[in-house]
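A single protein chain has been omitted; all remaining protein chains appear in their positions.
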Amino acid sequence: MNKTLNQKAWFLVLPVLLLVAFSAVIPLMTVVNYSVQDTFGNNQFFWAGLEWFDELINDDRIWDALWRQLMFSAIILCIQVPLGVFVALNMPKKGFWASFCLVVMSLPLLVPWNVVGTIWQIFGRVDIGLLGYTLSSLGIDYNYTSDPLAAWITIIVMDVWHWTSLVALLAYAGLQSIPDAYYQAAKIDQASRWNVFRYIELPKMMGVLMIAILLRFMDSFMIYTEPFVVTGGGPGNSTTLLSIDLVKLALGQFDLGPAAAFSIMYYLVILTISYVFYTVMTNMDKKEG
Amino acid sequence: MAKITLDNLAHSYNPSPQSEDDFALKELNHVWADGEAYALLGSSGCGKSTLLNIISGLLTPSQGRILFDDVDVTQASTADRNIAQVFQFPVVYDTMTVRDNLAFPLKNRGASAQYIAQRVQQIGAMIGMEAELDKRARGLTADAKQKISLGRGMVREDVNALLFDEPLTVIDPHMKWELRTQLKSLHHEFGHTMIYVTHDQTEALTFADKVVVMYDGRVVQIGTPEELFEKPQHTFVGYFIGSPGMNVIPAQVENNIATVHGASVTLSQSYTSLNGKVELGVRPEFVSLTDGEGLPVKVRRVEDVGRHKIVRAELFGNDINIVESEGTSISPDMNRIVFDPAKVNIYVNDWLKEGEAA
C-alpha cells in the first residue's frame, strides 16, 4: 500500500511514545547512569567511567553465562522449529479434531511461567514425579538437582513442551493460507511428498516461520522464570543463564554498577542479533512483494 | 490421449443424499471422443467444476464410473490418470525459475535431461516466455504466472486429457484472444483430448469442437456451436447462448399451427397432443420486422451494434428481440413480425420437441 505523507500522524503515535518513554526510556537512563558510577550506599555515587564494563568483559562468569545462553537458544531453536513445522504438517486441516488440537496446543502457552517451572519441577522429581519416577524405575540415573546434564535436558524438554506449540500454530496458520489448487496441481505434476513440502509448503510458510524464529530467539534469550524455578541455576552454575545471572547480581547482591553494565551489554547483544533477523525478514518481504 | 466415458456418473457433496436436489451433479451417461476439444459451459454453480474435478480425480464420484479408453479409473489417483490441468488462478512454484517450473512435471516422471531441456525450450517459445526462462517465478505478473501454468499443463506430450478450469480469468483481454488461438492450434497439432470449463460463451464457442452446456447439475446439450445455435435442446441453452438469447414465447400448438395470444403462426413440422408447458422458441436472427402480415409488436428501441441492429420490442406484453442486418432500414410502420418457419422450435416443459414433417 502506498502511504501518504502526513506529519500530523505523530499525534497518533504520541500516546505510545509517552507510555513507552515512561516505561522504557526512564528506566533505561537509570541503568545507563548506574553503569558508569559507583556507590557505597547512602545514595552517594561516584563517577566510575567504563570501569564496570571493563571488569565485566574480563569476568569469566559473564562469558560462561553468555555461552550457556547461546547454547540454550541454539538448541531450542534447532528442536522447536523443525518439530513445530512437523507437528503443523500433521495437524488435521478442519473439523472438530482441528479445533481440539488447537485448543490443547494453546494451553501450555497460557500457563504462567513459574507454574511451567513448577509443573516440570514436580514432573521430573524422582520421588513424586511421573517422569523422574518412571526413568529411575527403568534404571536410568536421572536427577536434575545433582546432574548438570539431567538439569539441561529437563529445562530443554520443558521449553520444548512450553513453546513448540507457538511455532506449530504459526506454521499451521501459514499452511492454512495455501489454496487447494496448489496441492491439486502438485498431484497432477506427480510431485513427491518432499517436493510438495519443499516447493509449496515451505515457501508459503517462510514469512510466519521467520516471525516464529524471531520470537523464539528473543524469548529464549530472555528466559528467566521457568529454569529458575526448576533448577535455581544449578547444580553449581550449570544452568545459570544470562537473566538468572543478572538477577542474582542486581537483586541478590545489589551490585548496582556491575548489574547495570551487565544489563546494557545484555540488551545490546539481543538487539544486535534481533536486528540481523529483522533485516533478513524485511528483505524477504520485499522479495515476495 | 483417450476416449472418456462417463457411465452412470453422479455426485453429491452430501454423504447421504436424500433427493435429487442434493446432487451437485445429476446422473450422466456420455462418451467423449478421443482427440476432441470440449468446452463445459454453464453459469456458476451448475456443476461444471464438479464434473471436471471428477474427471481429474480430485473428487471421487458418489456413484457411477469413469473410464479412460475403456479402463475404469474411478478409484485411480490423479497421478495415475496421467492428465494435465490448468486452474483458474495461477499455480506456480514461486521459488523455482520459470524453466524449472516447466520442467517439474517431466522431472517427476523421470524424463531424460536432454528431452526435458528441448521440450521446455519448445513450450517456453509457445507461451512467449523464452526470454524469462531463467527468472524466478515469484516476481512475475499474474498473467505471466498463468502462462507458466498453461505451459506446465502442456509440457507432457502423452497425457490422456488436458483439463482447463476457466484458465483465462486473470489474463488481459488481448492476451486472452492470443492464448485461446494458441490452445486451439496446439489442439490441431497434437490432437489432445481437451476439456475446457468456462462460463463465457464466446470462449466456449471459439475454442471447442463440441460444447457441453450444463444447467442445474445436468448436461442439457452436447453439440457443435452450430447445433447449439440452431437446435437448442433446452430453453436454457437458447437463453444462454447467443446475444441476445433465444425468444421463448408461450403458445398452444396443434398440428402445424402455433397459436400465440390468438394469433396463429405456421410451423414447418407438425405436433400432436402436447401436454405441459408449451413454448415456441425462435432466435432473434430468424425473426424479421415487416409492414405486411404477421404478429403485432410494439417497437421500443433499436440498438445499432455495428454488424447488425437489435430491435427491442413487445409482443403481447412479453419482451421480444429481433436482429436485423445492418443494411435494412426500419420504418415506423413496420409493426408486425414474421418467423422463419424452419427455424422455429417447440419446447415442452423446457425440452425441445421434435415434430413430424408437415
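Couple of notes before you dig in:
Residue numbering begins at 1 within each chain, and the chains themselves are lettered A and B in the order written.
In the analysis below, a contact is a pair of C-beta atoms (placed from the backbone, for glycine too) under 8 Å apart; a residue touches a chain by one contact, two chains touch by 3 or more.
The definition used in the following text is that contacts and distances are computed from a predicted model.
Missing from the rendering is one chain, named in UniProt as "Trehalose transport system permease protein SugB" (options: "Menaquinol:cytochrome c reductase cytochrome b subunit", "Dihydroxyacetone kinase subunit DhaL", "Trehalose transport system permease protein SugB" or "ABC transporter"). Among the displayed chains, contact with the absent chain in the complete complex occurs for A. Considering A:52, A:144, A:172 or A:199, the position touching the chain not shown turns out to be A:172 (whole complex). Contact residues of chain A toward the unshown chain are 1, 3-10, 12-13, 15-17, 19-20, 22-24, 26-28, 30-31, 86-87, 89-92, 98-99, 101-115, 118-120, 122-123, 127-131, 133, 161, 165-166, 169-170, 172-174, 176-177, 207-208, 211, 218, 221-222, 224-225, 242-243, 246-247, 250-251, 256, 259, 263, 266-267, 270-271, 274, 278.
Definition applied: only the chains that are shown with their structure count from here on.
On chain A, the positions that touch chain B within their shared complex are 179, 181-182, 184-185, 187-192, 195, 199-200, 203, 287-288. Within the complex, the chain B residues that touch chain A are 56-58, 77-79, 83-85, 87-89, 91, 93-96, 104-105, 108-109, 138-139, 149, 152.
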